[in-house]
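Incomplete set of chains, arranged as in the complex.
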Amino acid sequence: MDSSLVLQNLLSPPVLFFGLGLLSVVLRSDLEIPAPLPKLFSLYLLLAIGLKGGMELQHSGLDRLVVLTITAALAMALLVPITSFLLLRTRFDTYNAAALAAAYGSISAVTFITAETFLGALAVPFDGFMVAALALMESPAIIIGLLLVRLTTPRDSGPGLGWGGLLHEAFLNSSVLVLVGSLLIGVLSAAFSPAGMAKMEPFTEQLFYGALSFFLLDMGIVAGQRLRELRETGAFLIAFALLAPLVHAAVGLAVAVVLRLPQGDALLFMVLCASASYIAVPAAMRMTVPQANPSLYITASLGLTFPFNIVVGIPLYMAALQRFIPAT
Amino acid sequence: MKRLDLIVAEPELERLCGTLRQAGAPGYTVMRHVTGLGHGGTVSEGMDFSGFGANAHVVVFCEAAQLEAIATAVRPLLNHFGGVGFVADAEPL
């Protein structure tokens, strides 16, 4: 494996700021990025990748590769939660297994963004339609998660969400809406208001790296706080949180090879498969499966899988795919 | 009069307020971004960026006669989603 990729990733500003956040928790410093500043950065990042992706999508158009990739992304968004559920059900009750499965079937936009930044540093190109894949992979696992609960438990007659509420929660939660909305705005503006898109560029491009670093500082703090709760998590879930990304990335690599995705898109595809949601899914699960214990699914996805992908996973997946996919 | 203090997770807030209105609460006051400790463990503002949120603290002042209707409407929410409720005496100023 190319250990220089790992080192290069590890010593880039965003990952170092993530480490600073982790460190501040370990040292019990009072450093905090007070609410709602993290929300500002997360909204900004979604808006910026949406706009950029939309603009590139408008320029490249929809060809066969786009349609195939997006279909494969949706297939993975169904496959991953179902297989994960079958595995997790051996150790957890239905509620927790389904909530965890939903988290791993969905994606982490920040992991995706960090991978884009990593590709940028390596000067490896990638396509705008991958942002569409990101957007499309966020929601299905939420539906699958609740389907699994409904199919395997007696109908719960509490004041929970009905299917309408669930679909609403899955497809109209704020992160999906901002991402899809910005993507469409990017497509429309690039087509009809190129001057407007050009004036957006300093905002969406130049600030991006700094904003990501700032946000990862906060994510380091939040992930560090989660790591403290690791005792309650249990060895099985810790192993799952660190091995699932590897397995899912490997499946993603196989799909990417079959689809003949170029290197950049292949990395992003692997990262989508390997990452787990700690935003849209936990918020939806809290409401639809309140019987599940949030500290399990949040600690696993945010305290373990997210740092693993950011620090080690991304360069590892890159090193792996370089063996199978030639540079373009 | 009675004073009712309710503390729930922020994502459930909108539903709780709807329930209060339907149950005939004459008004309420909401403090968001509240943290705390309960049976469900510690709640912090760390997840604020995620839609998962912290807690919300809702205060309702109502006539003693209205309390039972409100309590009946609110209890199932607290049982299903977690959260706590407490009642005390109060007088209008």
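Each chain carries a letter (A and B) given by its place in the written order, and its residues are counted from 1.
We take it that a residue touches a chain if its C-beta (ideal position, glycine included) is under 8 Å from a C-beta of that chain, and two chains touch if they have at least 3 such contacts.
Since we're looking at a predicted model, the values are computed, not measured.
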Q) Given that a single representative of each chain type is displayed, how many copies of each does the whole complex contain? A) A x3, B x3
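Methods note: only the chains that are shown with their structure count from here on.
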Q) Whole-Å distance, chain A centre to chain B centre, using C-alpha means? A) 33
**Q.** Touching residues on chain B, where the partner in the complex is chain A
**A.** 9, 11-12, 15, 33, 41, 44-54, 76-77, 79-82
Q: Could you pull out which chain A residues touch chain B in their complex?
A: 34-36, 38-39, 41-42, 158-160, 173-175, 218, 221-222, 225, 278-280, 282-283, 286-287, 290, 294-295, 298
